[in-house]
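Since the structure comes first, as structure tokens, the remarks are kept for the end.
All protein chains but one are shown at their positions in the complex.
Moving on, here comes chain A:
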Amino acid sequence: MKLTLRVWRQKNADAPGTMATYEVDGISQDMSFLEMLDTLNEDLILRGEDPVAFDHDCREGICGACSLVINGDAHGPERTTTCQLHMRSFADGDTIDVEPWRAAAFPVVKDLVVDRGAFDRIIQAGGYITAPTGSAPEAHATAVPKAAADHAFEHAECIGCGACVAACPNGSAMLFTSAKVNHLGVLPQGSPERETRVLDMVARMDEEGFGGCTLTGECATACPKGIPLPSIAAMNKEWLRATRKAKR
């Protein structure tokens, strides 16, 4: 396959960015999207140009590092991570736009690399269960209904990639935050910190400059792990419940 790429190039956080055009040839349908970019970068290095910087690591869809907006869609046309997107999803001769996540809370570091430290700070605000090492009771001391365990798992699958924020017209992090609130809140182990968790995480989320949620649902459509949209409604309910309880 022969393709035309239009790629966002930005030297560093302070420099202005621009779309640059590159031609790539000899692309196999079996290549992943990132392997196609590897091919481009090998050419650029040999031509003495700066290769395109992008975040990636596991290349099997679980670490959450890769983060490209492809033809306007977070992670591209398939519902998966960029690293698991294959070139068979494109046609010979296509022109493909490649951009970084765009959100006020995710400043560009270089080219396609952004700073997602805000996600870590949301987790630090309360996305955990306080259980210092050594303090745990026997694992079978508390049975967890299978439905609750499955619900927790479904939300715990979030890989923290940030596609939800990139896809949202408001740059909101509600889906990310609600995934953790739902995961921990539904488990008996997580219930003692239910109220402080949701209040602190939401407060932090707002401080980080993420937008509000207007229920457009783009986040859940872009999520490679299928975190469901109702998870946001469940978090709103948790937040209201915690707010009322705090007033009492």
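The rule we apply is simple: a residue touches a chain if its C-beta (ideal position, glycine included) is under 8 Å from a C-beta of that chain, and two chains touch if they have at least 3 such contacts; residues count from 1.
In this text, contacts and distances are computed from a predicted model.
Undergrad: Just go with whichever of "cytochrome-c oxidase", "Multisubunit sodium/proton antiporter MrpD subunit", "Succinate dehydrogenase (Quinone) flavoprotein subunit" or "Peptide ABC transporter ATP-binding protein" UniProt uses as the name of the absent chain.
TA: This omitted chain is identified in its UniProt record as "Succinate dehydrogenase (Quinone) flavoprotein subunit".
Undergrad: Tell me which of A:95, A:124 or A:214 is the one touching the absent chain.
TA: Touching the chain that is not displayed is residue A:124.
Undergrad: Per the definition of touch given earlier, which of A:96, A:109, A:220 or A:234 contacts the omitted chain?
TA: A:109
Undergrad: Just name the one of A:62, A:96, A:203 or A:220 that touches the chain not displayed here.
TA: Answer from the full complex: A:62 touches the omitted chain.
Undergrad: Provide the residue numbers of chain A that touch the chain removed from this figure.
TA: Residues touching the hidden chain, for chain A, are 11-12, 28, 30-32, 34-35, 38-39, 42, 44-46, 48-51, 53, 55-65, 78, 80, 84, 86, 88, 109-110, 113, 115-117, 119-120, 123-125, 127-140, 142-146, 149-150, 152-153, 156-157, 159-160, 183-184, 187, 189-190.
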